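Left out: one protein chain. Kept in place: all the others.
What follows is chain A.
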Amino acid sequence: MCDQTFLAITFGPCDNCSQNKPLMNIYLKNEPINYCSLCVELMACQGLAKGETTNTLKAESESLKAKLEEERAKLHDVELHQVAEKIDALGQFVMKTRRTLKGHGNKVLCMDWCRDKRRIVSSSQDGKVIVWDAYTTNKEHAVTMPCTWVMACAYAPSGCAVACGGLDNKCSVYPLSLDKNENLAAKKKSVAMHTNYLSSCSFTNSDMQILTSSGDGTCALWDVESGQLLQSFHGHSADVLSLDLAPSETGNTFVSGGCDKKANVWDMRSGQNVQSFETHESDINNVKYYPSGDAFATGSDDATCRLYDLRADREVAIYSKDSIIFGASSVDFSLSGRLLFAGYNDYTINVWDVLKGTRVAILFGHENRVSTVRVSPDGTAFCSGSWDNTLRIWA
């Protein structure tokens, strides 16, 4: 889809400086104004304090960034994989596809496990959201959303509801009932409203609150019952693609990653951005907290996954190989945090040793790019969803 914009240039006296110049036809409060480009610039600069121009702000920003790097570098006295040298290497991995869940008519975009370790909800491009029983591969519920590209879905902690959203800019919660004949779409509750697509959603520790991230560059915390916005998080300068909540013991924070190559850590109560990391070279597609809550991993279009330590406030490991040139779309840790599973756009899943920084296995099986990877709540298996319309359970 191309948007072709044609700019018609008129030539004549400027309303402000009265000189004959090419005019920019702009609208101020619905009134058409014909200013020359010089006057438009002057007008835009009036919003800044005296002496501030884009250049001075940029210069100040660069110098602060340099200072920040300096402060961080002071504490970078050893590499994680050096400290990890004395640990035993992991044995050979034998992981195979144990179940293949077929039923989606189009690309699978997102999935989530239920806390009962058995049920899975998945969403796809054609607007279908399906709840599966992973042990038997039976479909338990299916809902058709009114929009396509359902990019986010999440299971409620109680297992009684699912939330999903995508191009409709909303996050909707569907309560799941035991009665198979009941029409789930009738009970839908719209909770979140963004001004652009919904990229990710997650329930907090209860069924009552949902955290969402969107293509409009913000994240937001909503109350499910009333649909009210409880807190909004501004700080990204481009689409936010993913978020993850800190494991419950460690407090009220969450991490988000986006197209501005930044990963930000936020305090949920104050809405404040407490830490920010910008070392990736391209969009960050997925972020995941480490099981201990002191670190998080990111997967990005620059074909690397990185581990950031929150207390040292820096990146401590990069998981990459020259032979991997496709972006990583999704990452998740095993229960202990020793393994990092990452799904890539070259149809494979790479398994990395988190501490040593080496790859321990490559898993083949999908016939199109892997869009989502999640380890089950008890760590016995992990599930991957792909653009080949299937989900696979590996153990």
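FYI, a residue touches a chain if its C-beta (ideal position, glycine included) is under 8 Å from a C-beta of that chain, and two chains touch if they have at least 3 such contacts; residues count from 1.
Note that contacts and distances are computed from a predicted model.
The protein name that UniProt records for the chain not on display, among "Anaphase-promoting complex subunit 5", "Guanine nucleotide-binding protein subunit gamma", "Glycerol-3-phosphate acyltransferase 4" or "2-(3-amino-3-carboxypropyl)histidine synthase subunit 2", is "Guanine nucleotide-binding protein subunit gamma". Residue-wise, the contact with the chain that is not shown comes from A:Ala295, picked out of A:Ala295, A:Ala328 or A:Val373.
Interface with the hidden chain, as seen from chain A, comprises residues 44, 47-48, 54, 57-58, 60-61, 64-65, 67-68, 71-72, 75-80, 83-84, 87, 90, 95, 98-99, 118, 134-135, 195-196, 216-218, 234-239, 273-276, 290-292, 294-295, 309, 311-314, 316, 334-339, 354-355, 375, 378-382, 393, 395.
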